[in-house]
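Excluded from the complex is one protein chain; the other protein chains are retained at their positions.
Right, chain A next:
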Amino acid sequence: MEQTAGDKRLSVLLNGILRENPVMVLLLGTCPSLAVTTSVTNAIGMGLATTFVLLGSNVVISLIKKLIPSSVRIPCYIVVIAGFVTIIKQLMMAYLQPLYLALGVYLDLIVVNCILLGRAEAFASRNTVGLSFLDGLGMGLGFTLSLFAIGSIRELLGNGSWFGVELTAGVIEPMGIFAAPAGGFFVYGILIALVGILLRRDGRKPRKSFGCGDCPSAKDCKGKEGA
């Protein structure tokens, strides 16, 4: 089936939102997904900050992909990503101080979020600037949506509120475990299963084995690394 340029652009954009959702399907960026999702506000703040960095790093890396020697590509990607993280950190410190304080060290840790390096390596370094921009947008929105979902469930059940507005806290005693890390894992695991069911309806079969060929980096390493 011949794919028009418009279709391709749309599928790149939508890819990150469900089919290859970074948190629910690729299982990348799990650390912030568990750490900052005790409230919806923090979750969305983290999601949008990461989206900003992802957009910036994808575009810049795509622009300079021909200049980067392959042997030092990872440090180069990290430097670009760290630059954008510093920008968003300074901006948030200046204009969104409560959120900046709530996210704390996890804001700096966006640098080591696998989604950023993963998209740089798997997408931006081998696609055009426009497509990389769309990929960053889709992945960023997918990340934000996932955090929003986890955060909504955890804040509602663990704190009886949503966006800080008290809803059920006065009626039912909130279950503290959802605010604790263990509850985060529960919610995360169950959401992964639900997304899996959704994708199976979409015709995707669960994989039984993960051979070397299934790895996103298989084209680069040609089976040289690992076994």
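Here is the rule we go by: contacts are C-beta pairs under 8 Å (C-beta built on N, C-alpha and C of every residue); 3 or more make two chains touch, one makes a residue touch a chain; residues count from 1.
The definition used in the following text is that contacts and distances are computed from a predicted model.
A.B. asks: With one chain of the assembly withheld, which option in "ABC transporter permease", "Ion-translocating oxidoreductase complex subunit D", "V-type ATP synthase beta chain" or "Iron-binding zinc finger CDGSH type domain-containing protein" matches that chain's UniProt protein name?
C.D. replies: "Ion-translocating oxidoreductase complex subunit D"
A.B. asks: Over the whole complex, note the residues of chain A touching the chain we left out.
C.D. replies: Residue positions of chain A that touch the missing chain: 173-178, 180, 182, 186, 189-190, 193.
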